[in-house]
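Let me begin by presenting the structure, written as structure tokens, before commenting on it.
Left out: one protein chain. Kept in place: all the others.
Right, subunit A next:
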Amino acid sequence: MSQTIANPPVVRLGTDYIGKPTSRVDGTAKVTGAAKYAAEYNVPNLLYGVVVCSHITKGRITKIHAADVLAVPGVVQVFSHENVPSLAWFDHNYKDDVAPGGSPFRPLHEPEIRFNMQPVALVVADTFELARYAASILEIEYEVEPHETDLEKKRDDGYEPGRGKSGWMPPPPPRGNPNQAYRKAPHQHEAEYIHLAQHHNPMEMFATTVEWLGDGQKLNIFDKTQGAYNVQQYITKIFGLSKEEARVITKYTGGGFGSGLRPQYQAFMAVLAALELKQSVRVSLTRQQMFSFGHRPHTLQYVKLAADDNGTLQALHHSALAETSQFEDFTENVVNWSGMLYQCENVKLKYQLAKADVFSPLDMRAPGAATGSYALEVAMDELAYKAGIDPLQFRLLNYADRDQNADKPFSSKKLRECYHQGAAKFGWDKRNPKPRSMRKNGKLVGYGMATGVWDATQKKAAAKACFTADGRLTVSSASNDIGTGTYTIMTQIAAQTLGLPLEAVTFVLGDTNLPEAPVQGGSWTAASVGSAVEAVCQDLGKSLLKLAQKMDDSPLKGVDFEDVQFVNGLIRRNDDIQQSVVIRDVLQANGEKELTAESGAAPDMMKQMGYSMHAHNAVFVEVQVDEELGTLHVTRVVNAVAAGRILNPKTARSQVLGSIVWGIGMALMEETIMDHGFGRFMNHNLAEYHIPVMADIHDLQVVFVEEEDEIVNPLGVKGIGEVGLLGVAAAISNAAFHATGKRVRDLPVLINKLM
């Protein structure tokens, strides 16, 4: 049954969603509590596991007094290295997709203690309260050995890591003659920049609920993770399960920031206990235990920069020494950015690790870049003052039109526009270049700016689409939504691709029964899963067109897929948009109940190999400093971002706002304090590990610079989750200097460093 619309709308309206601000499709579920998180699946006959962590940093367990705990009525089992069954033996089995080089930590595997807060036992009981109590009385005896957790003591022990994790690139070899160029240049700057460990602290604590459905039945593993498939392959390899036996489900994630990239130990423990006890088990970590696994590593950086009198960069040295654990080489790209962000012929980059008795660090929002760009961008500011050039002008003078690390052109780079639009919005021209020259309300005012760069990455992803006769479309892929807006943007892409109203489309994610998607990280979800969603919807559209062409008197007969458009619930001819078919009628007319397609997308390597693909940003910050008292407030931030096509300006803006808040935290508050005597993080709670509160946040503005890029992926998106954080801490530090004339080179900039 075809039809011709008498008065077709002249303007395309209705189903063009990409690029339009769209409220979160999962918003209502979240604010009404309908959204369920891993620890909220109240499956029948549930047991509760509480993890016991080591109080010592190094040594070995000599005795676990489990009998005393087992004597408590209601306590079911105490798992430790003493009674864990024989599991997979090889390191390979414990490696997840995001594992760095080395030998992954195996929970409850052996008596050796390798780091403070190491999980050493799981106490399982009938109720959570009982398990918590029983865990508190479990006595464990240790043989203590001396430890070393302080990177400062390991300055001479740095080594260049061999193989890092996926995505890590060793620094490129030196180019030019950086030592000589530095010596010759009239303006030189060198300094060390430091930050301590920082922890992700997502609101939702890590938790796993394992539903045991009976012998030989599959396990439903409700887990807090950023990658359902990653957890599945980890669990199946360790426990010798088939993929059918271990279904991992993660529908909602209360924040990740990288902490959920690797499977955490509570997932291992919950599965272990469920398999051993043949009963459903939940294991939730405490806030304190959220400090017992990965963190952004304590890093010492040394930067040497030199410029000539014209403000041209002559030499750039950037070296970093970061902590890692005794058992893994956690690597991140800290210094590489410095070789590509500015045009410079003489560059030397160095990246080293030093082993300490800590747990392996872990990717944390913009891993490596947040660390490296902080040092580089403060150093650039310092050199700009020495050369007597405005910091923004200095960056424009040294603008890189080509990625010198890779010796490739950029697929697109609108950083210059970020500088211009950001500066205009901020009012950079009102800045008096002299430090300590601007005042307001009795306070010193400082303007600072900085730049960021992040990878635009696409990973292979698959998706499935199912259109039913009632006109509804369900698209699915085992991706995640860690608060980023995945549910919403995928719904937008699917709806627009098939010309359906947003309300008719449902996107399903977070389940290993769905087509595979990569872990949600690296800012690659929009590009990777978005491309897969677009591809599968196009495939479905092709099938729909074929069916539509079979309809009586179809006006679409004989036309190719390229010759039609899916808009406003119609398939219509490009050459005559009045010739159309109502999409929801297509299945009924053909007597079909549903139509499905399954496909995916992968990066077009041939297209991409000749290009360097990155997102950029420029951050402008105003601070007010009460110098006498050392207090600093970030009164204004403008963050101008060029990240390709912005799928949803509303959720994208939220991501960048969140990034700015993160940057304020990184600049002014965040540090996990290690008492090296104990080898233990001491401020392991949200009262003493400070992140910004609303009162710390003032005027934040986000500018999205238009950027077209046909190389990165068909959608032209670069991802927005991380780039917004870059530059913020450096810009705040630079603004603090402009305000006070005092240069702080170790984060966070606390009261005592400015007073």
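We take it that a residue touches a chain if its C-beta (ideal position, glycine included) is under 8 Å from a C-beta of that chain, and two chains touch if they have at least 3 such contacts; residues count from 1.
We adopt the following convention: contacts and distances are computed from a predicted model.
Visitor: What protein name does the UniProt record of the undisplayed chain give, "RNA polymerase sigma factor", "Xanthine dehydrogenase YagS FAD-binding subunit", "Molybdopterin-dependent oxidoreductase" or "histidine kinase"?
Guide: Protein name of the absent chain (UniProt record): "Xanthine dehydrogenase YagS FAD-binding subunit".
Visitor: Out of A:V43, A:L241 or A:M755, point to the residue that touches the absent chain in the complete complex.
Guide: A:M755
Visitor: Out of A:L668, A:V702 or A:A730, which touches the unshown chain?
Guide: Within the whole complex, the residue contacting the unshown chain is A:L668.
Visitor: In the complete complex, the non-displayed chain touches which residues of subunit A?
Guide: That gives, for subunit A, the contact residues 55, 72, 74, 116, 129-130, 132-133, 136, 439, 442-444, 626-631, 633, 668-669, 673, 675, 677-678, 680, 682-685, 687-688, 690-696, 750-752, 755.
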